[in-house]
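Got a structure here, written out as structure tokens. Questions coming.
One protein chain omitted, others in place.
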Amino acid sequence: MSTKRHLIIPGIISAILAVIGDFLVVLVLHLPPGNATTAAIDDTFTGQVFAIISWSVGAAVVTFAVYFIVLSARATEAPAPNPGYLRSHLGLQTAWIGSSVVLVMFAAGLGVVALEGQTSPNLVVPAKALAAGAARDPLIIQVIGQQWQFTYRYPQYGGFETSQLRLPTGRLIQFDVTSLDVSHSFSAYQLAVKIDAISGINNVGYVYVLKPTAIDVRCGELCGLWHGYMTDVGAQAGQALTPSQFSSWLSYAESTYGPGESSLPKFALTYFPTPLTY
Amino acid sequence: MSSARKLTIVGGAALFSVIALGLYVFVWLAYNPETIKAAPQVNSSGQVTTNLELATVGAIDFGTHPSWVAYLVRHDGKWVSSTVWQVPAHSVVHVTLLEYDTQTGLRNPFMGMVRGTVGGVEYVNGQAVRFMNPNLPAHTFSIPELGLSVPLQGISQSTYPGSIANPHNTHVTITFSFHTGGPQTVHWQCFVPCAAGYLFGQGGPMQTVGYMDGYLKIVAAK
Partner (left out) sequence: MSQTAIASGRAPVRFSARRLFLSQNLLTACLVGIVAGVIAYWVGAQLVTTDNGDAGVLLGYIVGAAGFLITMGFANDLILRLRGRPSASIVKTAEGKGWTEYLGVSLDHKVVGIQFAVGVTFMFLLAGFQAMMIRTDLLFPNGGPWPAGQYTTLVGLHGLMMMFVATLILIGAFGNYFVPLMIGAKRMAFPRLESFAFWLVPLGALILYSTIFAGFGGGFNTGWYLYAPLSVEARLGMDGAIVGFAFIGIAASIAAINLLTTIFVMRAPGMTWSRMPIFAWSMIAVEFLSALAPPVLACALIMVGMDRAVQSSFFEASAGGTTFLYEEMFWFFGHPEVYIFIIPAFGIALEILPVFARKPLFGYRLAVAGMMGVAMMSWFVWNHHIFTSGIAPGLRPFFMTATELISIPTGVVFLSLLGTLWKAQLRFKLPLLFVLALFFNFLIGGLTGVFLSDVPLDTTLHDGFFVVGHFHYTIVGAEIFALYAASYYWFPKFTGKMLNERIGKLHFWTAFIFFNSTFLPMFAVGYLGMLRRSPVYASNLHGLNVWISVNAFLFGLSNLIWVVNIIYSWAFQKERAPVNPWESRSLEWQLATPIPADNFERIPTIVSGPYDYGNPNARPVAEWPEPNSFPSPVPAT
């Protein structure tokens, strides 16, 4: 068989495998993290695109390699002195590098486009939070990491602090994340948010929640003995509530946590609590 | 070298490895303080309850780290150094805690709020407290998975912190109760930076099970 046929056959097989795989990715594989926020939708879409590209490229490389291996294994004649060996082929090499550049720049471009639309120089996670028409006046929630629990302050409502995360749908949320001691990471899976909590630094991220959902919060940076237990899940999970539910929660929270406000430090973007024992 | 001799050497090395790894696993990796079980009782209205008697001391005075702060639990009339406790599921746990350690203060004053107890209060020397001044706690008893957090007021700074081996009469008695909910194993910890000599006061005993951290095994009644 000629060289051309030996290249076309695996090419066709690769194309078929790629198409089947891509269909499965789009239709069957419901990639997380879902669609509760604009960021999550973005992540899911990007994941699908990358899965399609990865599967297609991977299937092609494996198909060609397996085909060539099988071809070699099936050769029944004694190996003749082989005039057909190649040391290099400028056209092939150029085509290979050229197509990798195109694929890579496409992937990078996709990522850069998703990073557009940031409003603050401190933006940690893009979160593609600025959904069209959303009010630009965010609800600010300060996330404080400490060994080993996250607490949340609402500066726009008197600065009360709570250990329960509650936030409303349909409004831009700004997370101001900081730590009182070692490095933690505020990871809210359903929101597609992960922001490191580092002492002395205020890391900001935005999210826009589209529908009510439970929010599993876990610590995403090893922070000591109970790092794995530094979670708000199950009965303690955060909640994204409808605006009216959120208002009633606010009243509850202000009456429950409000009295403790006076002992809290004044709201600031970072805190350096004492004692700092050495 | 004969085959038999080689086989002996290989076999010996393999045996040594098994023993060494076994020691590593069973002596170090799997080590946990013994579980102290609080016996369930049923009160007059059919509610399962149990009692847990705890103490916190400024220095445990024995073991590998005698200068470390620690929790102790009363078992069979004696104070035992163990922070792994077992309580019945769907019960109310009545905790009595003797606080022998001095006030340190909270890094996050939010932890001065009593959360998750029955009635949202604790009783400090008989007085009901909902929000404690953040300079007063020596330790806290907190179970984040249950939403429980109780600041434990310490004795004043001028008094030397006592240990169980060396007690003195000054201590603060704290009582509170909480619901255990369904069967699970949760962790509990202290939120006061009480580990002297470590950065943020959070190293050492604050990160060692057996001192300022432990497990609460909530077990279904048989």
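Per-chain numbering from 1; labels A and B assigned in written order.
Note that contacts are C-beta pairs under 8 Å (C-beta built on N, C-alpha and C of every residue); 3 or more make two chains touch, one makes a residue touch a chain.
Bear in mind the structure is a predicted one, so any value in this text is a computation, not a measurement.
Trainee: Looking at A:Asn35, A:Gln149 or A:Asn203, which makes contact with the chain not pictured?
Mentor: The missing chain is touched by A:Asn203.
Trainee: In the whole complex, not just what's shown, which of A:Asp181, A:Asp232 or A:Glu261 touches the removed chain?
Mentor: A:Asp181
Trainee: Touch as defined at the start, partner being the missing chain; which of A:Leu110, A:Leu139 or A:Leu210 qualifies?
Mentor: With A:Leu110, A:Leu139 or A:Leu210 as choices, the missing chain is touched by A:Leu110.
Trainee: So that we can see where the missing chain sits, which residues of subunit A does it touch?
Mentor: Those residues of subunit A that touch the unshown chain are 31-33, 39-40, 42-43, 46-47, 50, 53-54, 57-58, 61-62, 64-65, 68-69, 71-73, 75, 79, 81-82, 84-89, 92-93, 96-97, 100-101, 104-105, 107-108, 110-112, 114-115, 118, 121-128, 181-183, 185, 187, 189, 192-196, 198-201, 203, 216, 218-229, 231, 233, 270, 272, 276, 278.
Trainee: On subunit B, where is the contact patch with the chain that was removed from view?
Mentor: Spelled out for subunit B, the touching residues are 3, 6-7, 10, 21, 24-25, 28-32, 64, 184-185, 187, 197-200, 202-204, 207-209, 215.
As a working rule, only the chains that are shown with their structure count from here on.
Trainee: Applying the document's contact rule, which stretches of subunit B touch subunit A when the two form their complex?
Mentor: 104-105, 107-110, 112-113, 115, 130-131, 133-134, 142, 144-145, 147, 149, 181, 186-187, 189, 191, 193, 195-202, 206-209, 213
Trainee: If you look only at subunit A, which of its residues touch subunit B in the complex?
Mentor: 144, 146-149, 151, 161, 163, 180-182, 224-226, 229-230, 234-236, 257, 259-260, 263-265, 273-278
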